[in-house]
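Take a look at this one; I'll ask things after.
Missing here is one protein chain; the remaining ones are kept as they sit in the complex.
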């Protein structure tokens, strides 16, 4: 039986992974925020010299596609670990943000 | 009845939000990766002059706590939009990464 | 008589500025590297939704031009402060890098 893929399950596996290796000492919120931004920049690096059109086709390249997926995973891993150490519910934070943005940027009315 | 908070639901709401405002033209993978890294840096900015100990207590400050939650939401929003435009399953990417890391960094044996 | 604008003079003024305000306690290399990356991201933010063509014309916009100059100044300020606290000669480091790159990427010969 496979565990369902959801954020809470992955977040718990990441916490257990760090605890088993005694890495929690490094996981201050400050360090995890820095690591998150470093991973986000590694994603930017893949795109930095591409045209907008080339950037839309990166998943067609068999060398680049797994790099992109890997960096995306790293960003989410550090984001979830950051939220874990600070007790932030990241999905609730995003839902609240979307609601604020829906009020802040109303859909333009049609003609 | 409220919709359950899960990644797929939030990802769909973000896609509808962008489509309704005709913002999809800006959402190239290159631009979304840049926006993701900008939001990650806004999170770093909150911590940049703090000691490790101060960084662990940011959620106790009633001014800082909502800023942290807000930046976390922005990072996840751009990450999900990036994955949406490239067709990447971010939870599967993270699960695969955790499995690779479990093989790459075996737990040290006890004494 | 005005002082000539050079890197060493500006670096000394930045060091005196920080010392006079007792800010040196915050200026660990780790914190200054983070601050540098935050400022670099603020520069990226100006460009994140622009096309390549729009990005080439940012200095024509009277609102954007001073923001760009301001972010550039912030990046250089933190870079010089970082190099100051670690005793790195940034111009010598760049000259050495250019020489390495000239060997690493030889100019393609003509036909």
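We just call them A, B and C in the order they show up, numbering each chain from 1.
Basically, contacts are C-beta pairs under 8 Å (C-beta built on N, C-alpha and C of every residue); 3 or more make two chains touch, one makes a residue touch a chain.
Every value quoted in this text rests on a predicted model; they were computed, and no experiment measured them.
A.B. asks: Which displayed chains make contact with the chain that has been left out?
C.D. replies: A, B, C
A.B. asks: When the complex is taken as a whole, what residues of chain A touch the one chain not shown?
C.D. replies: Contact residues on chain A toward the absent chain are 26, 31, 34-35, 37-38, 40-42, 44-45, 47-49.
A.B. asks: Touching the absent chain: which residues on chain B qualify?
C.D. replies: Listed in rising order, the touching residues are 34, 37, 41, 51-52.
A.B. asks: What is the set of chain C residues that contact the non-displayed chain in the whole complex?
C.D. replies: On the side of chain C, residues 5-7, 10, 13-14, 17, 20-21, 28-31, 33-34, 36-37, 40-41, 43-44, 46-47, 50, 52, 55-56, 58-59, 68-70, 72-77, 79-80, 82-83, 85-88, 90-98, 101-102, 105, 107-108 touch the unshown chain.
In the analysis below, only the chains that are shown with their structure count from here on.
A.B. asks: How many Å are there between the centre of chain A and the centre of chain C, using C-alpha atoms for each centre?
C.D. replies: 28
A.B. asks: Calculate how many whole Å lie between the centre of chain A and the centre of chain B, each centre taken as the average of the chain's C-alpha atoms.
C.D. replies: 3
A.B. asks: Which chain B residues touch at least two other chains?
C.D. replies: Residues 31, 34, 37, 40-41, 44, 47 of chain B each touch two or more of the other chains.
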